Structures are given as structure tokens and as C-alpha cells.
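The complex appears here without one of its protein chains, the remainder shown in place.
Naming follows writing order (A and B), and every chain is counted from residue 1.
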Amino acid sequence: MAEAYFKLQDISFSRPGFAPLFSELNFEVYSRETIGLVGGNGAGKTSLFHLLMGLLKPSSGEIIAFGKTCSSEGDFLDVRTQAGYLFQNSDDQLFCPTVEEDVSFGPLNLGQSHKKAIEITTKVLSDLGLSGFEKRITHHLSGGEKRLVALASVLAMEPKVLLLDEPTTGLDELAYERLTDILKRLDISKVIISHDETFLSALTERTYRLKAGQLHLL
Amino acid sequence: MHIMDGVVSSSLVVGATIVAVSAVGFGLKRIEPDDIPKIALLAAAFFVASVIRVPIGPTSAHLMLTGLLGLVLGPAIFPAIFAGLMLQTFIFGFGGITVLGLNLVNMALPGFLAYLIFMPFLQKEFQSRARDLYASSSSSGHKTFRFIQKNRTFLIGFCAGSFAIAGSLLMVAFSLALSGQAFIPVAKFMVLANLPLIVIEGLFVGVILQFLTSLKPELFAQVNLLQTPALQSSTELRT
Partner (left out) sequence: MFLSFFDTRFDPRTLIFLTLSFSVVVISVSSFQLSLGLFIFALGLAVLFRAPLVSTFKKIMLLDGFMILALLSLPFTFASGPSLLIWGVSVYLDGFWLAVSIALKANSIFLCFTALMGRMGVAEFAHALAHLKVPTQFVQILLLMVRYIDVLRLELERMRTAMKCRGFQYSTSWHCWKSIGHLIGMLFVRSIERGEQILTAMKCRGFQGTFPLLHHFHYGRRDSLLILSFFSGLLLFLIFSSSLNLASLMELPSHG
């Protein structure tokens, strides 16, 4: 029996001064499944991720994450260590001078010792084919390399679910294939926002379209 | 550490305003038109960063980072901070109108002095970094010596940051004391209460300087103090 990682029940949400973004929306993510998410600009795909991570609070409805009803900031601290969120713009995510420091930032936040954090970093980097990148300056990497380092920094926290926001935008062919390949091999749940149909069909089991505040199965 | 309107004596206000206006003019003279976007954006970043609170035990503190700004901007620190203070007064309505000049001098002058004192050290550090690229000299010697070798940039930043904030503190206290006997106890208290900040500013400026020198070394290379060709640029050595 697959375990439910996220359960959104009758979630409504609106930004102050705007029409409601979601009205009584339901959404579930189970273990080891990959879900695609499409929708026009401003349909609220990123906002949905923000709700899952507790960065936005719904006006009504319930968010159950990893078996626990979450409402306060404290509840979501736990969620953030179990769900890895890959930002649309890797530059927003990477802020440390070197790759090693950036990737070990998450494990250190989880309270790992310095030595353990470095161990995890080395392992994650080699898993993604980034061995030897440890001392490189993150800011000077190419767009594709930055995306992979950002992914490494998320994976270093050993998440159960990955939330990927437009992971393929701005990647060249080589980086694109490398990312597809890595994601295929990763045996954890994934929710992927993308406009790229080939990418989604290669990875996902089902895809939803977010339209007028509701999710429609495609 | 702003002084507000009505506290200091009018003669001090007049004196500080004259110094401030000449300092801003001095800074503007040393700006190339091409530098303006960079200066403005750095001033904006400095303004934005000032909302960040650093947790210190049960309380928290704001950072000033004027030592860092001095190292990055040199003489342009005067117009940059003046623009920041003006916006603060204009947008938030506080910061003081008549004391704008005094606040500018108190904040920017120590930052500029930090630039004059510590920039040569930073330049030397760049030159030795460039040399190390050729001869990967595994420095030998005492443990403390090796530590200093490894963290020279951090230490330069620490000194510049601490120096600038300590200077500002003393200048604010001095402005208060000059305004009358009544403020001497307050000035003393202010200096004592902010002593820990001197160390904290130093640590932060050290970390940030290290960060900036590894990501954007060109910011600090090829700097001529006060526009007199003083030091050999490090970029030449590296190529």
C-alpha cells in the first residue's frame, strides 16, 4: 500500500486583492510516484508548491503532510526537511561561495556534524556526476551545472518528495538529457511543473492541468 | 545609530553639513559616469541588507557594513550613503533632516578611513595570491602563522569592519558629548551597549569580504587609492 506524503483537502487560497487562485482544490502525492503539473502563466503552479512547503497559508482547507496535519510555521519546519523544493531560478537557491558549502548547507541545518555533512556532499555530488566540483565557485558555473548543483543541494537532505519547478528551462541539450537521466534513476516521489511535454511524458505517470483554481487529470 | 533632529547644537549641525557637502562633492568628482549604475545598485543592496537581523542570543542586531562599503566603493561611499540616508528620511520620514550631514559624516567617514587604511593590505593580499598561483607555496611555520596566512582576507575584513563601526560609535558619542553635558551619560551608555557589535560587524565584514573576493575579485583589483597610481594591479600579475 502506497503511503500518502501530501494530502490537500478542499484548499482555497487567494492573494489579497486578486480573484481566488484555488477553490476547494484536492491533491494527493503518494510514495514513489511522479506527477506532472501543467497550466498557463499565473495559473498558480508555483503557488501550489508554496502551499505544500508552508510558504503560503491557505484561507481554508487542510494540508496533511507525511501523516500530520500542518497549519503552523512549526509544523512545516518538519515538512521542509522531508520535501525538497528545486526553485525555478537556481540563482535564488545557491548563495554560498563554493559548491561544497552550498550542498552541505541543508545537512548542517538538519544538525549533522561538519564531517558527516561533507561526507553526504561528496556522495551526492558523485551520484550526480559532479565529482571534483566541490571547491568550484558556484556563481561561476554554467546554467546547466548550477541546476544540477541546486538539485544536489536538495538531494543532500535526503527528501522523500521532490518538488521541481520548471527544471528544464534554460538547459542545453546535454544538460537536459543528463537531468532527465538523473531524475529517471531517482527512486523517490516527484512533482514536476513543466511546459515541456516530452520531458513530462518521459518521467510522469499522470499529469494534471491547473486551470481556474482546479486540477484536471489529463 | 542615527542622531535625530533637535539633539545636537546648531553650530555642530552647520559644521557637519559643510564637511558632508564637501565630502559628497569629493566623492562625486572621483566617479566616472560608467560607475554610476554600480554605485547606485550597491547602495541599494546596502539599504536592503540593513533590514536583515542577526540573532544574538535573545536579541538581534542590524548590521551597518560601512567598512565593507568603504572597501568596495572607496570615495564613492559618501554619495552612496548620502543617497541612502536621504531616501530613508524621505520614505520613512525619519533619519532627521537637519542632521543628515552629521549622520553622513558619522557613518561614511570611518568607512572611508577603513578604505584608506586597509585597501593597501587587500591589494598586497591579491598580489601574493597571484604569486601563489605560480609557486603553490605550502606555507610552513607556526600553526597561528599558517592560520593567518590562510585567512588573511577574512582578517583584513574583520579589521576594516570593526574599525569602521568603532569609529562611527565614537563619532556619534562625541557628537552627543559636544552638544552638552546632559548627553555625556547617554553617550557613554551607547558606546558600552554597542561594544559587542564591534566584534560582530568585524566577523560579518570578514565573511562577506572573503565571499566577494572569491566571486568578484575584479571589484578590488586595479584600485588606485584616491586615483593616484599607487599599487601595481593584481590582474596584470595573474595573466
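The definition used in the following text is that a residue touches a chain if its C-beta (ideal position, glycine included) is under 8 Å from a C-beta of that chain, and two chains touch if they have at least 3 such contacts.
What you are looking at is a predicted structure, and each value in this text was computed from that prediction instead of being measured.
Residue B:I52 is the one among B:I18, B:I52 or B:L192 that touches the chain not shown.
Checked against the hidden chain, the listed residues A:E3, A:E62 or A:D91 yield one contact partner: A:D91.
Among the residues B:I18, B:I91 or B:L116, only B:I91 touches the chain that is left out of the figure.
Remark: the residues of subunit A touching the chain excluded from display are 53, 55, 77, 80-81, 85, 87, 89, 91-93, 95-97, 101, 105-106, 108-110, 139, 153-154, 157.
In the full complex, subunit B touches the omitted chain through residues 1-7, 10, 13, 24-25, 28, 31, 33-34, 36-45, 47-49, 51-57, 63, 65, 72, 79-80, 82-84, 86-87, 90-94, 96-98, 180-183, 185-186, 189-190, 203-204, 207-208, 211-212, 215-216, 219.
By our rule, only the chains that are shown with their structure count from here on.
By the touch criterion given at the top, residues 210-211, 214-215 of subunit B touch subunit A in their complex. Touching subunit B in their complex are the following residues of subunit A: 97-98, 137, 139-140.
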